[in-house]
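Just dropping this structure here.
Selected chains only, in their assembly positions.
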């Protein structure tokens, strides 16, 4: 099958190219951009020489639909809310990696400070948290945010049994690639290196995304994010007040839920994962430890923000959409060391 | 005045040399070690050439007491519990940077798994959290741990007014210099770089130190520590459940408490500090932000683990002990960039 990528020169777009290069059934038919049109992608990114050397094309929906079976939007938020509409109207499959179709219109306006897509289209979108897909035949996928994925995978089973009732804490940290390719003060090497800095204090746009998909039973949570001096990787540390029985049940629940899931690895009890053990792979690794003295269950969830947190999960959704095994083309080992 | 350093070739010992090199009233009369005796310190650490080139000597208490006015122990835990005793017995001033004199005997045995100093000597020691020194004339100082300093400075004023009653969370992160100079798997570049890893899960020896000095009113707290891919710096993020009024009072309290303190800088409301803004200096910077929706006051405290978290605070204690202004020799700017 053929796919096209819009926004191929951003970090998520490049990661789609890297992953799909090894997918046995998928060909990248074309890549599209709003800048650098006419340039070969490997002129901009020499690592792709001899790997994938297509020319960046304009975004012309008819042309894309004529030659491909699905389009990925790896564009910043605010683009696909408009640009994806012609595809949806035409009944053509879309996987959107941005935040444009993850929230309802009101929330989107508030947290993104941008004009939301028309509600008709927002409703058509299925949230693409791959391990919890409702309708695997959905043709329009809002691929989840990187932080949201790292938080929802450990939390959803626990919250759906209403084990976590009190306010809890999420202390999340991400590498710099999560902040995008456009140079600014925060991603200047001198500011990010040898440093740790909190950002978007109580204002991160993944807060409403997590709330929404935790559902009506969502307890309150405090969510803060820090920028780590590394390129790839997220660690979300969750602190849940729980009774001993509640903690034990939570651990069981996660083990049960993910026993048959390829890309979520629950660590042995008390062993907490490190960021490095997932980099370059589609795994989300989760470790748990209960402290009887404080009554806190600590859950540590790590993933590669560009793979399971973006392009990898998008390919997982593509696989599901087209009836392939969800792990097709995604079973590469993390890069260690 | 003259001082001597035992354990001069470790990171805290080297930092004492760096700081005291610019102290107007202090001369380093001698440096002592349990290894590399007879070598010049600048053969081991060429950055000290022309700065300080003394030879490492054996630890002979009589000799040290004959030539100096105070001795610093910058040794690993388990050394000064024995080696400092002759000095204390002789009434000679000691500032110990290790954990050997911070806990009572029982706690020390439990958390350090080592033989504690005799209780007679433990009781003589004053805990050297400089901003909260009880008896500035004390001659024997247990210099606080780096994490403990970063946590106690923001917490003590709040806890002493009993504002924090519930269990709260401390998510603390430290650079690799905190883990010491002896090469091991955790501080191997390949394991620490591009990584984030939790360690000493519910078992960090600064937990009982924080509990002890918060005093009888100490609420329960969950304390976890991570290793950051950088050399110097600690960030401790505290999440306290508080009412709006409690949060407002806490902020006021910190501003009042530290208005006249040189080395604790309270950031403007809502502005959180980064690690880099204190590196190389004796400052502890504290920022606060209250989230009305979750009822959580987030406090972020940063310091350089080798300065305010070790050698800098030790010099601050030396200054107090000998009647100098506490900031003498310590007013250097952080290194930025």
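Residue numbering begins at 1 within each chain, and the chains themselves are lettered A and B in the order written.
Simple rule for what comes next: contacts are C-beta pairs under 8 Å (C-beta built on N, C-alpha and C of every residue); 3 or more make two chains touch, one makes a residue touch a chain.
Given the structure is predicted, the values throughout are model-derived calculations rather than measurements.
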Where 2 copies are displayed, count of copies in the complete assembly: 4
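Everything that follows uses one rule, which is that only the chains that are shown with their structure count from here on.
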What angle of turn lays chain A on top of chain B when you fit their CA atoms, given in steps of 5 degrees? 180
As a quick test, compute the distance in whole Å between the mean CA positions of chain A and chain B. 39
Per the contact definition, I'd like the list of chain B residues that touch chain A in the complex. 167, 169, 171, 173, 190-191, 193-198, 201-202, 220-222, 224, 226, 228-233, 235, 237, 239, 241, 270, 272, 274-276, 279, 289, 291, 293-296, 298, 300, 337
